[in-house]
Each structure stands twice: as structure tokens, then as C-alpha cells.
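All protein chains but one are shown in place.
Letters are used for the chains, namely A and B, taken in the order the chains are written, and counting of residues starts over at 1 for each.
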Amino acid sequence: MTSGRLRARLIPYLTILPGGLWLVVFFVVPMVFMVSLSLQQGDIVHGFQQTWHWQTYTTSISAYKDQLLRSFKYGLISTLLQIVIAYPIAYWIAFRAGARKSFYLFLLLVPFFVSFVLRTISWNFILADNGIVLGTLKDWHLLPQSFHILATGTAVVGGLTYNYLPFMILPIYVALERVDPRLIEAAYDLYATKVRAFRKVILPLSIPGIFAGVVITFVPVSSDYVNAHILGGPTSTMIGNVIQNSYLGTQDYPTASALSFVLMAILLIGIFAYARALGTEEALEVAAR
Amino acid sequence: MSEHNVDPSFLRGLTSRRLGRRDVVKLAGLGVAGAAVAACGVKGKATGTASQAPDQVAKFWAGKTAGTHIDFANWPLYMDPEHPELKKFSAQTGISVTYKEVINDDPTWFAKIQPLLSAHQPIGYDLMVMTNGVEFQECVELGYYAPLDHSKMPNFTANAEDKYKNEAFDKNNVYSVPWASGITGIGWNPKYVKTPPTGMNDLLNLAYRGKIGMMSDTQEIGNFGMMALGIAPESSTPADWQKAADWLTKQRNSGVVRKYYDQDYISALTNGDIWITMAWSGDIFQQNASAGTNLQFLIPSEGGTLWTDNMTIPITAANPVGAMQLINFFYDPAIAASLAEYINYITPVPAAQPIIASDAAAASGDDKAALEQVAKSPLVFPSQTDYAKLHYYRDFKTPAEHTQYQAIFNPIVTS
Partner (left out) sequence: MTSITDSRGQGLDRLESGERRAPRRRPRRRVGDALLHSYTWLVIVWLSLPVLVMIVFSFNNPHGRYNTTWVGFTTKYWSSKLFAFEDLTQALITSLVIAVLSTLITTILGTMIGIALGKYRFRGQGSFNLLLFAVISAPEIVLGASLLSLFTTFNTGLGYVTILIAHVMFSLSFVAIVVRARVLTLDPSIEDAARDLGADSWTTFRRVTFPMIVPGILSGALLAFVLSIDDYVVTSFTSGNVTTFPLWIYGVSKLGLPPQADVMGTMIFVAGLLIAGTNAIVSTRRAAR
């Protein structure tokens, strides 16, 4: 009896063991190694020795603070843009699309069955200086020859917004879709104006959706480097590009791992603070959505 | 492979798709070890092979026999896309060659192969072409290159220009022989740039705001900054580097630079994204030949950089003997001529010049004009006066020096 009960109590642990082990060995342990590497000194030829060299953090942060700040700036702008673009769509689909709700949602998601890299490269082509859009406008003399969108911060923010928009539309839609229409009716019955009903009823009820959208998009947007690499220029480099280049270009592992750790720490502290406010379970559901 | 102390089943597990039990054990071992790692570093791997003893050549080549296939890693725009030379080689020797244009810049390529070579695993290539830069030195110091067996390349001994037999970065060609040399200068598109550029000042011209391309390679860009200031890169000091970095930073902040490119500058120049750019001499000619463009190249009045791209055999190559045969083959003057005719880079085989001239005499029309131009082009067969105008890469004496250099120039290209 007791051994049976013990076995029953062990079941959940045994079930999560293989997957849990995988995550510990290939997620937690690598983080330890990354931090360890960030405190080492040396070069690729002679190897790196552990010297607890904390100065790497201060030197790399001060060398790349512009890129770090720019990443959060782009993340912020892009996330705000996403909210502004996504909200009306989510609203319209949730309240007005009627029987065709799933059809519209599907149309919004269709492009994302194409490889992320291919889509981003596609923008590089569409927005080329003499490409189908700008080239035509230049041929009509509507734009000066040297005008360009690519290789600017605008192009990077545009690409980021484009690539992560659905992650913002969906949670807002889900939140709006849950709003009980009777509440809105009640507001109208109490002679609320359209604007007032929206501000006092619909908007507050959709805030969790916006919040969830921010959680899902802000981290990948601010740590992205693919968009900045493909669409960006000399002054739109993000911290992800610096990390990528230090790991896979100059092989300055200590700087690369120090910056990775800083980036992750800042982002995760922010997200976890939010998750704590919401409770881990709910945050999990938000993330899974 | 046999001489290296590597568990073959582990190698198979890593290179094939099957995950064996033993691998699982090893990988699980990684995790267990995780607890005790805080003090453990990334191992130093320098083998100190600065002077390669002849017995090491014998040791490496002992028992090696020619395979039937060669994998060749090279840069884009470095061979006629039809690969006529390789076809001839295969017809002569029966060895098939897979040629891949997988190298876009040296640092990225090095970072890609380094983890594999460091673990003594094959990188999937028997022959690769690397520039005489920092990564080349690192490969030498880390023992990643197979020592070349000079008895297997009589064509090189007989036909290579003396200048290329004893270059500073690899004295006596212990690990490498040149594939081609080239010049870093300025490429421009006359469709947009109406007054022909003359030198570095054109890279500061505000009329080309957002339309100027620079290279992301810190050595290339550093050299340009120094030459713009009249400093010879090969004898430069850290103070010179700082001055060059200031010049480059000023250039970037003025808004003229569109982007820092690796070899993709050539497509940007072709499609009009940039109008004027740092460029490699032969790329411009090949692009004109293959894409029908009319791009131009010039050596800046302040000077250009002369570099050499070298054929090297990774120490873990599956078919090093075949790779040696291919190296030898490219030093046949007829083959060297055929390659130079297409790629327009400096050939290390002077005997190619009369062959190209006689090819030109036999040809007619446009081909004739083009070949005649190649035969007397200073970009393919530079004279001593031409060489005098060119500068070389700075050789870094110590890794610390290189780190210092990187710290100065890296923030410019990643800002």
C-alpha cells in the first residue's frame, strides 16, 4: 500500500524527468557555461582561461550601450506600432466579421507559413532603391534618385513590426472576443456614447490582451538581429547583431557572452516581474497562446 | 583520420543523423559536468607549429592515398560558373569535384570551421581558399592546415612567380599556395556617378549620401582609413589605427555610408542600392561579364591593398592527396591562363600571360578585345611600378595586438 502510494507520488516526477533533464542539460547548464565564459579571458588561439574578469561586463556595456539602448528603443517603437495596427483589426474581426471571423484570422496568418528569412529578404527586394516600388516612383520623378528606405532604422522597425504583428493581433483578438456583448449593450442602454462605451467598457476589458501581446513580442523584437542585418544600415545595428558578430565573426566569446547575459537578464527580469503580477500559470497560458 | 585520437563512433554520431547510445552517454556527461564548470575555461589549442619540421610533412602524408572525390570551398565570383577547369581536371584524373561558393568573408568562415577543426572533425571540404589575414594566421597557429607536400606539386615549383613563393604570411609555402591575388580599390557605377572618382575623397562625397558601400572586414576597412591619411598599413602603429578609426567614424557619421558589406557589396552595386564602394578588382570584371553591367574599378590615388587568397588543405580533409593534385593542376600555365581570363585577378603564374596573348590573337570580335585587355591589364599582371603603389595587410605580432586592432575597428562596422 505504502509502496504503491510512493509510486503514485513519483509518477509525475518520472514523467517530467526525460524532458526536464533535456531542458536542464541544454538550457540551464548552457546558461551557466555562458556566464562562465563571460568571465574568462584569452583568445581563440591560446584558449580562454577563467579569471573572473568582471570588467568585461563594464567594458562591453560601455562599448555597446548605443546598440543596447537602440534595441530597446526599436522594441518599444515596434511594439507600440503593432498595438496601433493590430487593435482595429482585432476589434473589427471580434465584433464585426460575423461568420467570417476565422476566415479573416486565417488570411492574417497565411503569410507566416513562409520562412521568416525568405519573407524578410522579400522586403529587401520589394523596397530596393530601384525596385518595384521606389524605382517606379523615381521613374515618375516623385522621389529623388538617392532616396532610400532600406539601410535605415525605419526599415528595421518596419521589418520587425511586420514579422511580429500576428503575435499582437491574436491575443488582442482573443481578449476582445471574450468581452460579453451584454456589457456593451448595457452601456448603450445607459446612454453611453460610442466613444465612452469603448473607453469605459471595451478598452479596459481588452487590456490583458494587449499586455499578453507585449509579453510575446517585446522580447523577440528587441533581441532580433536578422531584420537589422538584412534591412538595416550602418547606424541601425542592434545588440543582437553585436552578439552574433562577436560569437560568429570575431569570436570574442567573453564579450559576446557578457552581452548575451545582460540582454537576457534585462528582458527576463522585465517579463518575470510582469509574470509575477499575473501568476506563473496565467503567464504560461499567455505565452502558449 | 586514424592518427587522431578521436572515437570514430562519436564522429559518426555527430556527422550522421543517428544518435548512438554512446553519444547520449557523452552528452549526458556534459550536463553532469555542468555543476563543476565555473572555473573551467575553453582549452588553449595552439600547437606552436611556427616552424614546420619536414618529418611532420612526411608524418601527415604517410599512407594517404588519392580518393575519387574532392570538395572545394571557395568564394563567389572566383571561377567561370561553368567550371571548365574543374571539368578538365575530372576528365584527366577521374576525380570528381564539388565546387561550392560558401566563403563570403574570412572571419565568418573561420568561425564556422573552427569548432569542427578544434574537435578534429572533417569540415566537409578538402580544399579551401583563405585570404592572408588574421584568420589565416590563426589557422596556422592552431594547426588547422595540413602541411603541403611539395613533391606533389611540381607545377608550382616550376611555374609560380618567385614573389609568390615566399610571402611573409607563409614563408616557403608550408601550408598554402596562392589561388589568386587581388587589389582592394574603389568600384563605381557610371550610371549614377557622373564624375569618375579618383581616390578616398570620393568616399566622403556628400552627394552620394547613403549610396557609398564600405566593407565590414576590419582589416580591409582599417587599411582604407589608413591609406586615406597617407599611412602605410603594413607598418602602422596602434596610434595610426586610432587615427584611421576616427576618419572612418567621421565618414560614417556624415551619413554617406549605406552599409558595411561582405562580398554582397557587388549585388548592391549592381542593383543600384549603392553607387560607389570599396571593391575587389576582379569582382567588377566578372560581374560585368556575367550580369551585363558596366561597372568600373580604380585604384585610389592614395593606394590600394594587395592581398593573396590561398589554397589550403584542412587538416581533417578526407582526400588531401586529391586536393594536392588539384593544386598542382591549377599551376599548369594553360589552366592558370584560362582561370585568369575569366576572373581577372592577379595570377601567380607569369607563364599564363603569353598564353592569354596567343588566345587573344586566335580569338575575334569582342572576345579578342577582352582577352587583349586581360593580357596587358595591370590588375592581372601588375608591373613593378604598379606593385609599388599597393599596400599590404598588417601582420599582427601577437594575439593581443590583434585584439587591440579589433577593439578599435569593430565598433565602426557594428554601430
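Things to note:
Here is the rule we use: contacts are C-beta pairs under 8 Å (C-beta built on N, C-alpha and C of every residue); 3 or more make two chains touch, one makes a residue touch a chain.
Small disclaimer: the values here were computed from a predicted structure and weren't measured.
Within the set B:56, B:137, B:205 or B:267, the residue that contacts the chain not displayed is B:267.
When the omitted chain is restored, the residue from A:126, A:142, A:207 or A:277 that touches it is A:126. Shown as candidates are A:69, A:114 or A:277; the residue that touches the absent chain is A:114. On the side of subunit B, touch with the chain left out of the figure occurs at residues 13-17, 19, 23, 26-27, 30, 33, 37, 40-43, 76, 98, 100-102, 104, 112-113, 115-116, 118-121, 123-125, 262-264, 266-267, 270-271, 290-292.
Within the entire complex, the positions of subunit A that touch the omitted partner chain are 9, 11-13, 15-16, 18-20, 22-24, 26-31, 33-34, 36-37, 85, 88-89, 91-96, 98-99, 101-102, 104-126, 128, 131, 162, 165-167, 170, 173-174, 177, 180-181, 184-185, 194, 215-216, 219-220, 222-223, 225-226, 230, 240, 243-244, 247-248, 253, 256-257, 260-261, 263-264, 267-268, 271, 275, 280-281, 283-285, 287-289.
Going forward, only the chains that are shown with their structure count from here on.
Those residues of subunit B that touch subunit A in the complex are listed here as 27-28, 30-31, 34, 37-46, 107-108, 110-112, 114, 138, 141-142, 192, 208-211, 214, 218, 252, 257-260, 271-273, 399-400, 402-403, 406-407, 410-411, 413-415.
Every residue of subunit A that touches subunit B in the complex is listed here, in rising order: 21, 24-26, 28-29, 32-33, 36-37, 40, 42-50, 63-64, 66-67, 128-131, 145-146, 148, 150-151, 232-235, 237, 241-242, 245, 247-253.
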